[in-house]
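Here the complex is missing a single protein chain, while all its other protein chains stay put.
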Amino acid sequence: MTEPLDVAKLQRRLAEFAAARNWQPYHTPKNLAAALSVEASELVEIFQWLTPEESARVMDNPDTAHRVTDEVADVLAYLLQLCEVLGIDPLAALDDKIDRNERRFPAP
Amino acid sequence: MTEPLDVAKLQRRLAEFAAARNWQPYHTPKNLAAALSVEASELVEIFQWLTPEESARVMDNPDTAHRVTDEVADVLAYLLQLCEVLGIDPLAALDDKIDRNERRFPAP
Amino acid sequence: MTEPLDVAKLQRRLAEFAAARNWQPYHTPKNLAAALSVEASELVEIFQWLTPEESARVMDNPDTAHRVTDEVADVLAYLLQLCEVLGIDPLAALDDKIDRNERRFPAP
Partner (left out) sequence: MTEPLDVAKLQRRLAEFAAARNWQPYHTPKNLAAALSVEASELVEIFQWLTPEESARVMDNPDTAHRVTDEVADVLAYLLQLCEVLGIDPLAALDDKIDRNERRFPAP
């Protein structure tokens, strides 16, 4: 039986993966932020010429679904590695942000 | 006592937040991917003129630390909302991707 | 009477502007490429929640028209500065690229 997936476990796998390949010197916060934005753009690229309606159906095509899932993984990988090197807890950061947004944009 | 934070709980909060403001029509996969990339660029903007060494110290300044944490939250918010509308499990996607990368880039 | 605007003249103005402020050390190709992508995302931000039809009418609103024009200027500024530091002629690069695309995607 395997333990359930969580963010800390994935961060550990990513850190071991990078360490085993001596990639840490490349993983400055500046470089990781750039890599994150590059992966986010690869996600945009999949959607760039689609109508809103077509974009809602991207998962119907198995090849496109695989490509989207793969890019989501890449974005998350760099986001978690950036958080790791900066000491940020991403889930707590988002929870706080939603709290602030609830005060900033009160529901009608 | 509050339940521990996890991705599913944050996705629920984000979905309720958007629903209460009638924002779902804007949340096409195409628009969410664009918004994700815009937030990733706001993160890059913080680092764009810094040297690698300066970028490693961004959390030393409380204002910059707050700004970085805030942008991390925004990136994660759009990533989780995109996954929600597309039915992608982001943690499983990343776990699979690390498996594939381990085969693709064997450690030396 | 002023000479007509051209790319070389604008590159000269940009180089003088940066030199007068001692900004050249920041203008590595890596940083200029990042700044270019950040400005391109600020352009995307204007359009991110618009329908295709709304996006076609952005110039009808004077404030939005000004904002779009301003971001176009920022993108071009960093593109021309990047070309300057790398010794690339942007117009010749594009002319060559269209030649190659005409061979690669023959018109029906």
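Letters are used for the chains, namely A, B and C, taken in the order the chains are written, and counting of residues starts over at 1 for each.
The rule is short, and it goes like this: contacts are C-beta pairs under 8 Å (C-beta built on N, C-alpha and C of every residue); 3 or more make two chains touch, one makes a residue touch a chain.
Here the structure is a predicted model, which means the values were calculated and not measured.
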Q. If you put the missing chain back, which residues of chain A would it touch?
A. 26, 31, 34-35, 37-38, 40-42, 44-45, 47-49
Q: Since one chain isn't shown, list which residues of chain B touch it in the complete complex.
A: 34, 37, 41, 51-52
Q.
By the contact criterion defined above, which parts of chain C meet the unshown chain? Give residue numbers in ascending order.
A. 5-7, 10, 13-14, 17, 20-21, 28-31, 33-34, 36-37, 40-41, 43-44, 46-47, 50, 52, 55-56, 58-59, 68-70, 72-77, 79-80, 82-83, 85-88, 90-98, 101-102, 105, 107-108
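Just so we're on the same page, only the chains that are shown with their structure count from here on.
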Q. Same or different: at the chain B/chain C interface, is the fraction of residue numbers used by both copies above or below half?
A. same
Q: Calculate how many whole Å lie between the centre of chain A and the centre of chain B, each centre taken as the average of the chain's C-alpha atoms.
A: 5
Q | Inter-centroid spacing, chain C versus chain B (mean Cα positions, whole Å) | A | 28
Q) In chain A, which residues are in touch with two or more of the other chains? A) 34, 37, 41, 52
